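Note that this is a trimmed complex: some chains were dropped, and none of the rest were shifted.
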């Protein structure tokens, strides 16, 4: 009984949410995840405040481009995350994006916290870069922007303005974590895995 | 057949115990966990000496504010941990606290061991700080007290005296691990996850 | 219904693929795996582009020594990895090799990336070296060649030419990962575990 939810999309999103939690990338009810529904102006999104190790299909809700919770999900106590605004802004900006994912790993947190003044991390020479859509080779330079953290999502969206180009597949919020997206859930999940792997490589190499 | 135990609370506490063990935060029969029962003067607590990877509902017992095991659990060989005194003291001090959790991770052990002379760890600027009850933003300073280890719980409680204020959500015992609490099991579990994540961030940043 | 696939071999290969994924050694659809079929000139191989956390028996296909997908697997959208050429070259070179495995771990990536100019890693004195076929003792010197990464497999095969001897059980591609092989799946899996363990030892010791 998920009136208004595409069960195939919801189930695939739930699988990804559980996978990320297993990896330790969504501690303490942090993170949020969405997928564009078959109605292009509606998004299935994780509701706020849920322990991701206990996340269920019934914790997914439907919102519109303004971030408003749609019936029958608009019940007392059910709300979308404060960060919903980032999801809806990305869907508006990129018509071909159908999934937006946000993880909160130790390495994503620490790298973005310590490198926020450099405004970006640059990755080069790793085969795994081919995991990002459109990258045919490891012989390229991939830029991941970093923006300062803020409790006001408008600050974050303003700081990202003008920083998207065809090679940008995500961004880091300092001390907070990773946003990435893709043409479908599989593609966005692959981007999360690619970046978390790159964070680990980067961190491991600095210790060498 | 759990006469005297609230099955809903006991099951939720068991889930949290298994989650922490999966993370490696309760090695070698260490750690203990409790929840205030619906009778405010009785606490469900993990019994002493059990391998947490094999912990079962039947390993939960009921105690009173003096730490005495209540019928029908007061059988030969069944005892509450030596650290029960910390749990009962916290419940007495904080009427709104309904769950007390204690983990024993490598990072909690090492950070508290190496920093015991500084008497505290200070965390700032991490989004995950919002995981601690009452924190509306990451722009704050969170103090986690550290007290010396002792086999006499009265020493530990004395050293914590006067160090609780509204911003204190837990404390570390040097070389021993973390105590934290919350208004319910979900809240206290979120505090454990938040602190263990912060320990990992802190440790990772010192290696940078 | 796996016409053309030996179910016993396919199931054992699938088990190994899932084991490696559980360890985090196959992120973001990377890696590929094969086993020589009971027909010595046919190889069961993982098809390209599949999320290894969701890998199923039906994601295994049959190829010939030219790397061509055999019926009934030669359907639209089904292709073997670009790296198939490495597998077929190894089977051709070593008639006793019946399994070729390729993992893509953080440590394999970083070690090969940082040490590519040294052209090899040398391991000595570890008991685990006995995990490599034919090693009766830990008192030996094991050389693992490293070759530069390339999107053209012919480059990689050329760089490995003349570097195989009876003591070589695998090689690293810089920034890309490990190839190893064995007389059967169990033997090749043991080689993967041995090398990944050695990478971890090597890395841990450099931090000391």
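Going by the order they are written in, the chains are A, B and C; count residues from 1 in each one.
Going forward, a contact is a pair of C-beta atoms (placed from the backbone, for glycine too) under 8 Å apart; a residue touches a chain by one contact, two chains touch by 3 or more.
Computed from a prediction, not measured in an experiment: that's the story for all the values here.
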item	value
Copy number across the full structure, from 3 displayed chains	4
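To be clear about the criterion, only the chains that are shown with their structure count from here on.
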item	value
Interface residue overlap between copies chain A and chain C, same or different (over half shared)	different
Distance from the mean Cα position of chain C to that of chain A, given in whole angstrom	32
CA centroid of chain B to CA centroid of chain C, Å	45
Junction residues of chain A, two or more chains touched	207
Chain A residues within the chain B interface of the complex	24, 27-30, 51, 53-54, 104, 106-107, 109-110, 113-114, 149, 151, 173, 175-177, 203, 206-207
Parts of chain B lying in touch with chain A, wherever the complex brings them together	15, 19, 23, 125-128, 131, 136-139, 186, 189-191, 193-194, 196-197, 200-201, 204-205, 207-208
